[in-house]
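The complex appears here minus one protein chain, its other protein chains still in place.
The letters A, B and C name the chains in turn, as written, and every chain counts its residues from 1.
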Amino acid sequence: MILPFIVAGLVLGSLFALSGVGMLVLYRTTGVLNFGYGALGAASAMLAWQLVELRLQPVLAYAIGILAATALSLLFGFLAGPFLATVNTLTKATATLGLALFILGIMLFMWDDKARTLRLPTDTIGFSIGTRITVTQLICLALATAIVIATSIYLQRSPTGTAMRALASDRELASMLGIRVRRVELLAWAVSGALGGISGLLLSSQTRLEPVFLTFIVIPVLAAVVVGRFRSLVGTLVGGLVIGVVQAVSSAFPSTSPFSNATPFVVATLVILYLQRRKVVTIEVAR
Amino acid sequence: MTAVPQRSSRIAVWRAEKLFTVRNVALAVALIALFTAGPLVLGAYWTRIVTVSMIFAIAAAGIALLYGRLGLVSLGQVSLIGVGGWITLRVGHATELPFELVLVVAAIGTGLIGVLVGLPALRLSGLNLAIVTLMLAGAFEVVFNVTGFPNGGDGFLGRAQGGVLQQPLPRPVLGTTDPDYFRYVLVVSILMFLVIALHLSNRPGRAWAAIRQSEAGALAAGIGTVRYRLWALAVVSATTGVAGGLLAANAGLLDPISFKASQSILLFATVLIGGAFSLLGAAIAGFLSQGLPPLLDAWGVNGNLIFVILGLGMIQAITTAPQGIAGQLKGLATRLRNRFTQGRSR
Amino acid sequence: MSNNGRLVIEGIAIERGGREVVHGVDLVAEPGAITALLGPNGAGKSSLVLALAGTIKASRGSVRLDGADLVGKSPTAIRTAGIATVPEGHRVLKDMTVADNLRVASLLVPRIERPAAVDRVESLFEELTPLRGRLAGSLSGGQQQMLAIGQALVSQPRYLVVDEMSLGLAPIIVRRLVPALRRIAAAGVGVILIEQFTQVALDLASDAYAMAQGRVVVHAPAAELREAPERLEQAYRLA
């Protein structure tokens, strides 16, 4: 029976894609590939869990979690942005490893490793179509798809979205054209942080609520972004879904099952090598 | 890389005419003192910690070589330690070879795997290489979890399972006790640092510096960039493999849990903080990764705060101190020397 | 002190990579007129352009428009103050469409005026209209230059600074751009035209400056230099 695996793979994949879109928006606008992206999501999920434990209205707790991730992302963009603007993409990305470690350390300090699950009220409502699908899973799929589409439209149609694309295209020229570079960048940090917070919440409900695990989920998410060739939102969506489904389906067979968790890494490595097949050297341009 | 100033590949220590400088003599005296009195002064607990710190310093030197000299970010070096450890345990259990030979096998094996993995990655530079190595670290984490580490059992994986007690690998004859093993590791680490230093001060080091300065320029000057990069990768992988072998013999057993992708990132962070442009920086990085957590424990600080410290330290190193702690120490030494000579000339 | 809407550059010096490359340049541009800035490769013209645009900061000197000093202001503020720059090399946002390129440039204009601003540019460069949906990177050099100038004009500037307008473009295209610039100036916009090759610029301009080695070496009415081009050669050699 392969259907449950495909469904689970689609759900997980859509969440990879949702996270990936957040990373991509930031990367395209500011040139920062945020390795701390998983940590932002983890912080959002942990905080929401803590607030629910403290008997806060769950929805409010989730909102605060998402806002916290947004604020953290924005704060880092605000503090580090001026420096990051002056260095190449590799150094930008490396600096965000520091962000990841910092947030992870705070989380581990605050929350030890007890049995935790983030239960969404929608987890227990479900229906069966050959396999059981819960409302949470539907929400994940629908939200991820909707956000990818909404982000595409936003970038395509809205003035700020256009400005973000301009920044991604040619930062210096965009600034000469009068775009308020810093403001647009901070907006990208905020949008990306919010998407990270949402996907962190959903990922923690679909996988596990654990700071280290959620922080390093950035690796498969990165794989989705790689499949999107660091530019395409739709490519990222497809990449996330493909990775999720291949991983889940390969886990269904005893021979491939132990290695199914390596799927994102293998896919990403192959895609990078394929994309680079003709280039012997990539010359980095300091942005 | 605009953030990091270019430096020449000159390492004065290893030029014959400069071999007996005050600094080198002081360094030699310090190392001899560490060799003889180290375990006594440190005590049993810290002897073991410093032993492991020295092992990780070898791996840190590899990361520093790649980052500082070639501008390559490799986020999978701890996985290579694991590969070296795996080979050491496997060969060590299967054969009666002396440990030193096992280390050589581990160096060659890890070097080969490093080159095989690196061969396609060498076409990449910058961000792509960082991502690919991170992905490989993730993949190795999965593989280590599936295969486990050899513990004296049968089969290709050499893994005893199901209620059969695991056998630790005996330590080398010359280093059975903790103080002796400390000295053993110290000597091997110095040898590995020498291997790296000799590369840096000779033709490969100059070629790497040229490549880092300008890829096109190096090509124009007739330097085979792929060949030299591959060579760098081979050297780094082989020395890292030796580090893995030393780590395997330290406790006699290894656990997949020690070789997670996150560990590689932590080690990379410590290299940036320690300083990626000198071997001193690598030594500091080794201590930061293995010695700082127990030090925090001793001061009663929560062990998890190590992440916070390293995270902040890494951001600080990238933004304001690209030379790391080693660079700051050197600057301090230079200032002190200048003040001293000025004072004397007055 | 209003200077009657003139753009007054005084004593601008610029450092790049720790070295001073422009050593105190004075230049005055009139509204509705075309001012040429000439000079060989490496004279410091492009640095001056970037400083005018606000992407690099002048180490001393002032740029005044209506009494306000624009040195040190952000590119956005300078653009808002009315100086629009077209960098050299017909640079456009390559992976965006022509329409998007113009839309990005119009973001500084109040929302209701944006369509009109874009329409004005499209009526000036009619060739761009059918290309709206094309990616700017796929246009020919001349079309890109039109788009680049168009982007500058969308923000309705009082001064237009065009760096190396004719460099790398076929003469037939340059001939197409010349009347467009005249029309722009005739509409009251002050134009500063930076050119390495003098012919086109001197034909268009009323006033001309020439730079060499980071200094202004000649300042004369364009007509005089048109008559005696050897004066430029001499000045370059002396510097």
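Keep in mind that, in the parts below, a residue touches a chain if its C-beta (ideal position, glycine included) is under 8 Å from a C-beta of that chain, and two chains touch if they have at least 3 such contacts.
Quick note on the criterion: contacts and distances are computed from a predicted model.
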item	value
Missing subunit (named according to UniProt) among the choices "Sarcosine oxidase subunit delta", "Nitric oxide reductase, NorB subunit apoprotein", "Branched-chain amino acid ABC transporter substrate-binding protein" or "Pimeloyl-CoA dehydrogenase large subunit"	"Branched-chain amino acid ABC transporter substrate-binding protein"
Displayed partners of the chain not shown (whole complex)	A, B
Sole contact to the chain not displayed, among A:184, A:202, A:227 or A:243	A:184
Residue of A:108, A:144, A:176 or A:268 touching the missing chain in the full complex	A:108
Hidden partner chain, touching residue among A:34, A:89, A:134 or A:175	A:134
Sole contact to the chain not displayed, among A:21, A:48, A:66 or A:246	A:66
Positions on chain A contacted by the hidden chain, ascending	1, 4-5, 8, 12, 52, 55-60, 63, 66-67, 70, 108, 112-117, 119, 121, 123-124, 126, 128, 131-132, 134, 136-137, 159-160, 163, 179-180, 183-184, 186-187, 190-191, 194, 207-208, 210, 212-213, 247-248, 251-252, 257-258, 260-261
Those residues of chain B which, in the complete complex, touch the missing chain	43-49, 52, 141-142, 145-146, 148-149, 151, 159, 161-163, 165-166, 168, 178, 247, 250-255, 257-258, 293-294, 297, 303-304
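Simple rule for what comes next: only the chains that are shown with their structure count from here on.
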item	value
Centroid spacing, where centroids are CA-atom means, of chain A and chain B in whole angstrom	32
Whole-Å gap separating chain A and chain C, where each centre is the average of the chain's CA atoms	42
Chain B-chain C separation of Cα centroids, rounded to whole Å	54
Two or more partner chains touched - positions in chain C	none
Residues on chain C engaged by chain A in the complex (per definition of touch)	53-55, 74-76, 79-80, 85, 87, 91-96, 100, 103-105, 107-108, 151, 155
Residues of chain A touching chain B in the complex	33, 80, 83, 86-91, 93-95, 97-106, 108-109, 212, 215-216, 219-220, 222-223, 226, 258-259, 261-262, 264-266, 268-269, 272-273, 276-277, 279-284, 286
Of chain B, residues touching chain A in the complex	1-4, 71, 73, 120, 123-128, 130-132, 134-136, 138-139, 142-143, 146, 215, 225-226, 261-262, 265-266, 268-269, 272, 302, 304-315, 318-319
